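Missing here is one protein chain; the remaining ones are kept as they sit in the complex.
Moving on, here comes chain A:
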Amino acid sequence: MFKDESSYSVNPAGEGLPAWSAEAMVVAHSAPVLIRMERYLARLALTDAQRLWIRAQVVTQMQEVTADQDALSARAFASMHQALATLGDGDELDARLDLSLNIPVHVSQDLHSCRWLRQQVAPAIHRSAMASLPMDRSWLGAVSRLWQTLFSRSKVLVSRRILTGEA
């Protein structure tokens, strides 16, 4: 289950944070990347505090990177997923699932959401065999059976077997 802002001591205003100016440099340097990240986060049902905490995590990670724009984007996205995973106490896919579906609380605490969803989509499989039975479809056979029924002494009795559950 997701932790709220109190669990993480989020400081939305960001005041008094160490290395505040360094972060400001990162934000200024990689604004398009961060904007895209914001867009990504906006699609998930995060609270403001959670969103800001993730952003802070990403910015912190990016301070350590001095690379070209491609590597920067990749690093930012990886950091964001890492933060999401931390926020969800597990895998980032589970975190995204928790934020996408209204998964019952006890489920996301006990089980990975991903596994839980797969269990819901299809119950456990207990295989049975289903194969077509042989059937004589020849007209010759049909005529001979009709002959037997009409003229043979060993006529087929008008009776049937007991079915399962009837006994």
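Operating definition for what follows: a contact is a pair of C-beta atoms (placed from the backbone, for glycine too) under 8 Å apart; a residue touches a chain by one contact, two chains touch by 3 or more; residues count from 1.
Following the convention adopted for this analysis, contacts and distances are computed from a predicted model.
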| item | value |
| --- | --- |
| Protein that the absent chain corresponds to, by UniProt name, given "Rieske-type oxygenase", "Heme exporter protein C", "Glucans biosynthesis glucosyltransferase MdoH" or "Predicted Fe-Mo cluster-binding protein, NifX family" | "Glucans biosynthesis glucosyltransferase MdoH" |
| Hidden partner interface residues of chain A, rising order | 31-32, 35-36, 38-40, 43-44, 69-70, 73-74, 76-78, 81, 93, 96-97, 99-102, 104, 113-114, 117-123, 125-133, 135-139, 141-142, 145, 157-166 |
